[in-house]
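Just one protein chain is left out here, and the rest sit where they should.
What follows is subunit A.
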Amino acid sequence: MKPRIEVVAVDCLMVRLFEVITEDNMPWMLAATERLRAGFGRHLIDLVPSYTTLMVHYDLSALTPSQARELIAEALTDLAANPQARGQCHVLPVWYDLSVGPELNLLSQRSGLTVDQVIRRHSEREYQVFALGFAPGFAFMGLVEEALAAPRLSTPRKRVAAGSVGIAERQTAAYPVVSPGGWNLIGRTPSKLFDRERDGYSLMQPGDTVRFEAINHAEFIRLGGDDTPQENLA
């Protein structure tokens, strides 16, 4: 493991750990995150993890670019994946239904599976949170099995309902708030994904693992879900 350090801005360096996206990256990414946070301490402004990289934004009044490089190199010396370094494991309840997941049919047709099989296959895997982005609390998770993979919609929706669960290529995610979006929608979670009152704000953090659990309509409503059909948001 020899991470590359690249210049990205006057006060930002990119630590490139991998070239491809796999679940095996995560124990390394978490170990590197921990080391970098400790190494930079209060001089760290933000550490932005993505699938294969960690962007280090540091305080330029405290560190020169070369000092920052040295800190990174030092922090990542003899980096070892920490197999114990797993984030939290979440179970996310999802009401899989055509009214809130209009692409269930499309995924069924593409894969040759029945809608029930699509739901079962989506909910039986454990996914990793690779990165958060797009919106506060929006977690990019994967990888969904090949059969369920599908490209983004050619025309994104202007308004996707909050809680909507979708698939794009081999990734899956849930929309924290109403927003534009082009993912294939298959269901909706009643869980609050981003909450300014919660410690840590976001339900899911980079490195966490997530399993989706199919629930029925009554349970969805009991958990506070909003069952407004997606087509009413158009």
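Definition applied: a residue touches a chain if its C-beta (ideal position, glycine included) is under 8 Å from a C-beta of that chain, and two chains touch if they have at least 3 such contacts; residues count from 1.
In this text, contacts and distances are computed from a predicted model.
Per the UniProt record, the absent chain's protein name among "Branched-chain amino acid ABC transporter permease", "Cation acetate symporter", "SAM-dependent MidA family methyltransferase" or "KipI antagonist" is "KipI antagonist". Checked against the full complex, the one of A:P93, A:G163, A:P206 or A:G225 touching the unshown chain is A:P206. Per the touch definition above, the residue from A:H57, A:R110, A:R152 or A:R170 contacting the chain not shown is A:H57.
Screening A:D46, A:D78 or A:D199 for touch with the missing chain picks out A:D46. Remark: the omitted chain is touched by one listed residue; of A:W28, A:W95 or A:F138 this is A:F138.
Although one chain is not displayed, subunit A still touches it through residues 6-12, 14, 20-21, 45-55, 57, 60-61, 64-66, 131-138, 140, 177, 194, 196, 200-202, 205-206.
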